[in-house]
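Missing here is one protein chain; the remaining ones are kept as they sit in the complex.
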Amino acid sequence: MQLSREQLLKAYRQMKTIREFEDRLHEEIPKGLIPGFTHLYSGQEAIAVGVCENLNDSDAITSTHRGHGHCIAKGCDVKGMMAEIYGRATGLCGGKGGSMHIADLSKGMLGANGIVGGGPPLAMGAAIAFRNRGKGEVAVALAGDGSCNSGPVFEAMNMAVMLNLPVIFVFENNGYSEQTAPAYAVGAGKTDLVRRAEGFGMPASKHDGTDFFSVYEATREAVERARTGGGPSAFEFNCLRFFGHFEGDPQKYRIKGEVEMARDTMDCLKNFRHRVTEAKLLEGKDLDQVDAEVKQLIEEAVAEAIAAPFPPDTDVTKNVYINY
Amino acid sequence: MQLSREQLLKAYRQMKTIREFEDRLHEEIPKGLIPGFTHLYSGQEAIAVGVCENLNDSDAITSTHRGHGHCIAKGCDVKGMMAEIYGRATGLCGGKGGSMHIADLSKGMLGANGIVGGGPPLAMGAAIAFRNRGKGEVAVALAGDGSCNSGPVFEAMNMAVMLNLPVIFVFENNGYSEQTAPAYAVGAGKTDLVRRAEGFGMPASKHDGTDFFSVYEATREAVERARTGGGPSAFEFNCLRFFGHFEGDPQKYRIKGEVEMARDTMDCLKNFRHRVTEAKLLEGKDLDQVDAEVKQLIEEAVAEAIAAPFPPDTDVTKNVYINY
Amino acid sequence: MAIKTYREALTEALMIEMDRDERVIIMGEDVAGGAGGSAGVRDNQNGIFGTYPQFHARYGENRFIDTPISEAAIVGAAAGAALAGLRPVVEIMFADFIGYCLDQIMNQAAKFRYMFGGKSRTPMVLRTAYGAGLSAAAQHSQAIYPMITHIPGIKVAVPSKPADVKGLMLTAMRDDDPVVFFDHKALFGVQGEVPEGDTPIPFGKGMRYREGKDATVVAIGRMVHFSEAVVDKLAKEAGITCDVIDPRTTSPLDEDIILASVQKTGRLIVVDESPPRCSVAGDISAMVAMKGFDFLDAPIQMVTSAHSPVPFAPNLERAYLPSGAKIEEAIRKSVDY
Partner (left out) sequence: MAIKTYREALTEALMIEMDRDERVIIMGEDVAGGAGGSAGVRDNQNGIFGTYPQFHARYGENRFIDTPISEAAIVGAAAGAALAGLRPVVEIMFADFIGYCLDQIMNQAAKFRYMFGGKSRTPMVLRTAYGAGLSAAAQHSQAIYPMITHIPGIKVAVPSKPADVKGLMLTAMRDDDPVVFFDHKALFGVQGEVPEGDTPIPFGKGMRYREGKDATVVAIGRMVHFSEAVVDKLAKEAGITCDVIDPRTTSPLDEDIILASVQKTGRLIVVDESPPRCSVAGDISAMVAMKGFDFLDAPIQMVTSAHSPVPFAPNLERAYLPSGAKIEEAIRKSVDY
């Protein structure tokens, strides 16, 4: 399906925003103002955006510990996210959640999740709500290759097939779960995520996760099917993460040059730019314009986050039903 | 492989002992002397025995809430089992475990298990011990069709493949998990247990669970492979249980005549007798003789159990490391 | 008021809310039963404990959902469905099986509201049958409500009487926070007066079931019945009178009703079916030792189950559980002090 100029620009802007957001965090984190652990999404942008460009605010996604990209792709406010990551009162969760727990229910973003495998059962449950509501909404679980060894993820796949739910399981195979490759952890390479998902009785396929268009097209079909009662499906999207598992990861498990190679040949932004300019769908300067705007936005987001106040200490007992 | 006369008699005796044990419990339970919930194995005997006739005491099995057949097949003392089910001091667990928790570590019987899905991770772990010991021992997880929707079972299958462990997953598809058929609970029939297990990257196949010989042969090969470093495999063995899920189950979910049909055409004892006498491997009177001996054994087991004392009240705090 | 069983009272609450609010759904293993079975008969046992009479026929496949044996996915699904606008009631058949879905309770449902800065609701009820007394042995008999009471963000109901089951379940289903609701499996057949109509009971409000002056007996769940019997006997036989207080919800806990009673009696006995360590008995005792110390005229007495798994043999199970004799001994010890 041919995307309009607006759609292309939007997709590029979303991917670029994620990249810029993460690359900037990578610079900011060593400065010491960002608390806790942070997991960056750079290198995987085409997946979040390729999936979410098929969704509306009333559709839902669940996410992971590596959730910034998913949040941005699903429309979360970038400044609210940045403030949250800095632990400020102006953050999307008022500073209570942090990087691993950003959520915006009004955008259908049901939360980043620090528990590996936490998301898929939630997405499957949201799909029960959607099925019952009958308005054609869908839920998407974005999850890692590592998460796909976790029991609740399998259970969720079976239950989704069994109840024929409008839910899509998106497994982002970024080459590692922490330091461990799927060639080891996923049945020592005797199977793969696609065969497994098929084993649960749903259509599943593997695509290049660094190519926005292939992610977008594959998911489009599945979303359409789910909206019209056709039930669940699963995808494996391949990519490589550009940074460590968490910021600070020494990454000795990766061969020298792996990231450089990935940045060279598996960069969804470069690939997108090449493709759309070659095909004369957009001009380089359109994209440069987006780049500049995004840079500015992230610049402001960081400045505003740093300037924002911390939540008042008394917030500690707010939003839990009782305090003892 | 041709089984010897002794082997055939042993297999028949084991199956018959299970049948007689369970049928007798079915009679005894309404009399009110047996505490708690009891799940009977009648109709599935060929599976436990077909599997366990390939194993030695140093091999291990894990079991389920429907564990009597597994225990007998693995060599647990029948009188000790009966006394346990009656809650007596002379029981295999001193009256502390009951029907759902019979174990005999000296026979490699790692316990019946009241938690559905509890066994497979344990068997997989025992297989780690066996791999490390290097003596060619194997572990077998006996589990139900319903248990195969439980996350830990999936996790165990993946980990077994990943570590190439000497463990075999035996799924007994007896038509129901409680009142629910696998046609509903296992991906609404869009997949089956074999395809799922294959999805995890191991050889899997389906066989007639009411035919001792097909169970025995299928497992024999897999056990051989596991003993020699060939890794895990999985089986689905089909059968129907002759009684309700638990004793007292009104069974309205089963069509009238289902059990009669099963008793008529899916009775492993009948089938075995027919086959071995037709082939002139054994004579009817050999089997009648076994029948009589087994009947006598169960008779004694019940009588001795009923005559046995309950454990002393002070046992309540024995075998937990401390009491407060 | 009509006399009804604990089971009937539970059903009544579920039906009131299922009828009133179509966002309420019920999910669990064999709640309807018979799915895919050869007879094609649903509602064939009305749930394992008979709590859902003809619910499948009445509410249909979409609102009354049989699940596979996948506790983690079921509870996770309830949490996700709650975030997406439903108000699920999810059954975990035996409380012991919470071992399979603690993450979804503790790390997901309990934390969303707080972790997301107050911007989400997770209206769900996990109902589950707990407790010993049926020789169901170590894996089907536990009273694990203390572990759940420990978790901030979860409310916990442990009703003892039919009227409380009804009133607390109505409240649970209308609450915007997740609730874990523990029914004692040996109480389903117990009868009591149950008010007609829509009669929610607020969380965090205990109930005094006996009134006395010599000691305060706080009891949880089935232990309320055990305690009432002992207290009635002591009143008759020994002229010792006690308050019997049932907190009804362990979280939030009605501290006031307990402290007021101890202020009056000067003596506290807590009766709890759980094993002793980090139990609700300990929790309530500690609260009084901190906030009601001056009221106390005697050491606090705790009567709990043994610090052991639940044994199978009926005599051992009796020895494991609090008994009338143990409760009486504790009251006498306190009063004689």
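We just call them A, B and C in the order they show up, numbering each chain from 1.
Keep this in mind: a residue touches a chain if its C-beta (ideal position, glycine included) is under 8 Å from a C-beta of that chain, and two chains touch if they have at least 3 such contacts.
Just so it is clear, the model here is predicted, and its values are computed rather than measured.
Need the list of shown chains touched by the one chain that isn't shown.
Visible chains that the missing one touches: A, B, C.
Going by the contact rule already stated, which one of B:H39, B:R131, B:R241 or B:R273 would touch the omitted chain in the full complex?
Final answer for the missing-chain contact: B:R131.
Using the document's definition of touch, tell me which of C:A137, C:A157, C:V194 or C:M207 contacts the absent chain.
Only one listed residue reaches the unshown chain, and that is C:A137.
Among C:T11, C:T51 or C:T149, which residue is in contact with the omitted chain in the full complex?
C:T149
Touching the left-out chain: which of B:N158, B:T219 or B:Q251?
Candidates B:N158, B:T219 or B:Q251; residue touching the omitted chain: B:N158.
Going by the touch rule given at the top, which residues of chain A touch the chain that is not shown?
Interface residues of chain A facing the absent chain: 35-37, 87-88, 93, 95-101, 113-117, 146-147, 149-152, 175-186, 189, 249-250, 252-256, 258, 310-311, 313-317, 320, 322-324.
What residues on chain B make contact with the chain left out of this view?
60, 62, 91-97, 101, 103-106, 110-111, 113-115, 118, 120-133, 139, 151-152, 155-156, 158-159, 162-163, 318-322, 324
For review purposes, identify every residue of chain C that touches the missing chain, sorted by number.
Looking at chain C, the ones touching the missing chain are residues 72, 96-100, 102-107, 110-111, 114-115, 137-139, 144, 146-147, 149-153, 250-251, 253, 274-275, 277-283, 285-291, 293-294, 296, 298-302, 306-309, 311.
Keep this in mind: only the chains that are shown with their structure count from here on.
Please identify which chain has its centre, taken as the mean of its CA atoms, farthest from the centre of chain A.
Comparing chain centres, B lies farthest from chain A.
Find the geometric centre of each of chain A and chain B from their Cα atoms only, then give the gap between the two centres in Å, rounded to an integer.
One centre to the other, that is 45 Å.
Compute the distance, rounded to whole Å, between the mean C-alpha positions of chain A and chain C.
The computed centroid separation for chain A versus chain C comes out at 40 Å.
As a quick test, compute the distance in whole Å between the mean CA positions of chain B and chain C.
One centre to the other, that is 35 Å.
Multi-chain contacts in chain A: which residues touch at least two other chains?
151-152, 155, 158-159, 162-163
Mark out which residues of chain C touch at least two other chains, giving numbers and ranges.
In chain C, 67-68, 70, 72-73 touch at least two other chains.
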